[in-house]
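Pasting in a structure now, in C-alpha cells, and then I'll have a few things to ask.
Of the protein chains in this complex, one is absent; all others appear in place.
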Amino acid sequence: MAESKSGFTPQNPGFANRVQSSFAQQSVMNLIGAELVKVLPGEVEILLPFRDNLTQQHGFLHAGIITTIVDSACGYAALSLMPADASVLSVEFKVNLLAPAKGERFVARGMVVKPGRTITVCSGEVFALGSEELKLVATMTGTMMTLQGRPGVTEG
Amino acid sequence: MAESKSGFTPQNPGFANRVQSSFAQQSVMNLIGAELVKVLPGEVEILLPFRDNLTQQHGFLHAGIITTIVDSACGYAALSLMPADASVLSVEFKVNLLAPAKGERFVARGMVVKPGRTITVCSGEVFALGSEELKLVATMTGTMMTLQGRPGVTEG
Amino acid sequence: MAESKSGFTPQNPGFANRVQSSFAQQSVMNLIGAELVKVLPGEVEILLPFRDNLTQQHGFLHAGIITTIVDSACGYAALSLMPADASVLSVEFKVNLLAPAKGERFVARGMVVKPGRTITVCSGEVFALGSEELKLVATMTGTMMTLQGRPGVTEG
Partner (left out) sequence: MAESKSGFTPQNPGFANRVQSSFAQQSVMNLIGAELVKVLPGEVEILLPFRDNLTQQHGFLHAGIITTIVDSACGYAALSLMPADASVLSVEFKVNLLAPAKGERFVARGMVVKPGRTITVCSGEVFALGSEELKLVATMTGTMMTLQGRPGVTEG
C-alpha cells in the first residue's frame, strides 16, 4: 500500500479507489480539465493545465478556480483517511493568494494536518509551473467533516 | 448616481462601467454562465444559474464555484469604491459552507465592510433560490487590495 | 424567556445560567477584567474596559486580547443553543482587524449564523467606545463544535 511522507495509516485499504471514484463524479473537474495525479494516505494532488477560459480580468487563473482544485485536493486528502463508508464535506477554508496565478499548468496539493473522527484539518498549496521555476501561488487551510450514514450524500 | 444601503460614496463617478467592463474580461464567468446583476457603491451581485457541469460528487455546486462568484462579487464591491485608475486584487478570503448548494440558481452578494486606501475588507453571502425559499449557503470574508500604476495589471 | 432578534429558540431553558457558570470558570476573563453583559439565545456580549497592561507596542489593545473576548462571545452564543449537557469547543476562527483598538472600553458581540448538531457557525464583532462614537474595530467568523458525553471536558 502506498505510504505518504506524513506516515498516516489509512483505515480503508481501498482508499485510493474511493478517492478516484468520488473525483470522477465531480463534473466540474471535467469542465475545467483537472486531473487527479496523486493519491497517498493523507495527501492528494490535482493537476490543472492553463486554459484561457478559466481566467480573471488580468488573464491569470481566477482565485475561485484555484480554490476549486485545492479544496478538492484537501477534501480528498481528508477522505483518504476516513472509514470506507464515509463521505467528506468542506466546512470552511481560507485561501491566501501569494502571487499571480500565471503558468502553463498548476498543481494543487492537499495534505492532512490533523485527522479526526468528525473534523479533519488540512493544508493546501497551489504551485504554478511553466518556463520559469515552480512558484507557490496560493495556500489553503481547510476544515473537512466526516459524513456517515446519510444515504444519497455519503455514497458520493 | 446609484446609492447603496451602506451609504458609501464612490470616488469614481463611472464606477459601474468600470466594474462591468472588468467583469466582462473575466472569461471564467462566461464559462460557468455567471452574470453581473447589481452594481452599487460598495455592493455587487452576481447571478449563477445551476448547471450539471459545475457540481461536486453529490450533485451540488462545487465549493470552488461558489467561491468563484462570491470572490468576484466581493472584489467588484471593493473596486466600486476605488479611484478610476485602480485595479483590485484578492489578497485572501475565508469561506464558510453553511448548507448544501442545491438550487435552480445562486446569487452571490459582495459588500464592503471597511474601505481603505490600500486594503478593503469585504463580506460576502451566497444564496440558493429554487422551489423552496431563499437559503443562505455560504459566507465569505475577504481582504482586497488596491493596485495602482502597474501597467498590464491595473488596466483590467 | 429572553428572545433574541435572531429568533432562535434555545433547547436548554436554563441556557443563560449555563453560559454564566461556564464564563465564570474562564479564569482569563478575570485576569483581563472582562464581564459577561448580555446572554440571549444565539447572541452574547462581553464588555472589556481598557487597561494599559493589555496593549501591543502602539498602546492599542492587542489583537489576541480582542480575539479572547470575541472568541468567548461567539463560543457562548453557540453554547446558548446547545443541549443542556453539551459543552462548546472552538474549532477555528478568522479575525479581521479593521481599525486600531483604541477606546475606553470594548464590547465583543457573538452571534450564531447557522446552528447545527455538530458544527455551529458564528459571527462576531468588536466595538470600541469612548469619547468618540462607537467604532467597529474587528470582525470574527468562527466554527464552534458541540461536545457531548466527554466527562472532564463537557462539564465546563
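Observations
Letters are used for the chains, namely A, B and C, taken in the order the chains are written, and counting of residues starts over at 1 for each.
One rule holds for everything that comes next: a contact is a pair of C-beta atoms (placed from the backbone, for glycine too) under 8 Å apart; a residue touches a chain by one contact, two chains touch by 3 or more.
Treat the numbers as computed from the prediction; the structure is a model and nothing was measured.
When the full complex is taken into account, the listed residue touching the unshown chain is C:V91, out of C:L36, C:A78, C:V91 or C:C122. Within the entire complex, the positions of chain C that touch the omitted partner chain are 22-23, 25-28, 30-31, 52-59, 62-65, 67-69, 71-72, 87, 89-97, 100, 152-153, 156.
Seen from chain A, the chain kept out of the figure touches residues 94, 96, 98-99, 113-114, 121, 123, 136, 139, 141, 143. Although one chain is not drawn, its touching partners on chain B can still be listed: residues 91-92, 94, 118-119, 121, 141, 143, 145.
Keep this in mind: only the chains that are shown with their structure count from here on.
Chain pair with the most C-beta contact pairs: A-B. Over half of the residue numbers at the chain A-chain C interface are used by both copies of the sequence. Note on chain A versus chain B: their Cα superposition corresponds to a rotation of 180 degrees, in steps of 5. Separating the CA-averaged centres of chain B and chain C is a span of 29 Å. Rounded to whole angstrom units, the spacing between the C-alpha centres of chain A and chain B is 23.
Measuring from the averaged C-alpha position of chain A to that of chain C gives a distance of 33 Å. Multi-chain contact residues of chain A, defined as those touching 2 or more other chains: 91-92, 94.
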